[in-house]
Structures are given as structure tokens and as C-alpha cells.
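For reference, the structure I am asking about is given below.
One protein chain is absent from this view; the other protein chains keep their places.
After this line comes chain A, so read on.
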Amino acid sequence: MDAHVAQLQMQYRNYILSLYQQGFLDDQFTELKSLQDDGSPDFVAEVLSLFFDDCVKLVGNMARALDQTGTVDFSQVGANVHQLKGSSSSVGAKRVKGLCINFKELCEAKNYEGCVRCLQQVDIEYKTLKAKLQDMFNLEKQIVQAGGIVPQVDIN
């Protein structure tokens, strides 16, 4: 096998492992990957793309709701957090989901400062994940272009 391909594949493996080790992804992401096959080769990318669209929309909603200083509707913020928690859970976005769990409590406590801070963290977190996954997809593309197959990475 081509040494270049082997090197790319090793790089890919290490990268994926690091994403799990650093808590960006959990086993639901593994589950999604297992649903992808030659018939649906872009399934994971498709779902993640929808997830990130969701993030933009929901973060926007939450920012607007929190912007109503003095008359913040925390249940409205909470409803959006609930949605985000759901979709992050469904794609295996572990850190985002974790933040949402905290965020939900902050909404219930009507902790304005806490909510604003948490929203900022959520914003950073989903964007960070998006960049990381983009790098992952780029590596996959490079492997394929170099004539190799994207390896299945065993997390456990």
C-alpha cells in the first residue's frame, strides 16, 4: 500500500481518537458512522450539516430572547436549549450537549448572567466542533483522493 495513504490513514485514526478522548464526540457519533454505507456515503456529513444549521438558528433564537433585557422569557430560552440538547445528543456532539444540560438549569433558575455566559460557550463550542469535523472530512477526502479507503476507527 502507498506510504502516503498509510500515513494519511494513521493521521485520520489519531485525529478521530483525539476527538473522542477530548470529549468532542461520544458513542452516538459512532452510531451515526455505522449507519453510513456505500449507498449513503454522505449520511454523516448530511446530518451534521443539519445539526450545525440548527445550532445557528437556535443560538440566534436564544441570543434574541436574552437580549430582551428586563423581560427575558426564560422558558423561551429553555425551549431552544431543549431543542439543541436533543439534536446535539442525536449526533454525538458531547460537549455541546453537556453545555446544554447546564444551560437548562440556568434557565430554570432564571440566571441571566449565567445564561448569557453559557450561550457564549455554546456558540464557541459548536463552532469549534464544526471546524474539527471539517478537518476530519477533509482528511477523509484526502485519503480517498490518494486512492485509499477511509478506515473504520475502533474507539474502544
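Everything below uses one rule, namely that a residue touches a chain if its C-beta (ideal position, glycine included) is under 8 Å from a C-beta of that chain, and two chains touch if they have at least 3 such contacts; residues count from 1.
Throughout what follows, contacts and distances are computed from a predicted model.
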{"item": "Per UniProt record, name of the chain withheld from view [\"Exosome complex exonuclease RRP46 homolog\", \"Integrator complex subunit 11\", \"Response regulatory domain-containing protein\" or \"DELLA protein\"]", "value": "\"Response regulatory domain-containing protein\""}
{"item": "Per the touch definition above, residue among A:Leu32, A:Ala63 or A:Val116 touching the missing chain", "value": "A:Leu32"}
{"item": "Residue in contact with the excluded chain [from A:Val47, A:Val96 or A:Leu139]", "value": "A:Val47"}
{"item": "Hidden-chain contact residue, picked from the options A:Leu17, A:Ile101 or A:Ile124", "value": "A:Ile101"}
{"item": "Option touching the unshown chain, where A:Leu8, A:Val59, A:Val91 or A:Ile143 are the choices", "value": "A:Val91"}
{"item": "Hidden partner interface residues of chain A, rising order", "value": "26-28, 31-32, 34-35, 39-40, 43, 46-47, 50-51, 54, 61, 73-76, 78-83, 85-87, 89-92, 101, 104, 107-108"}
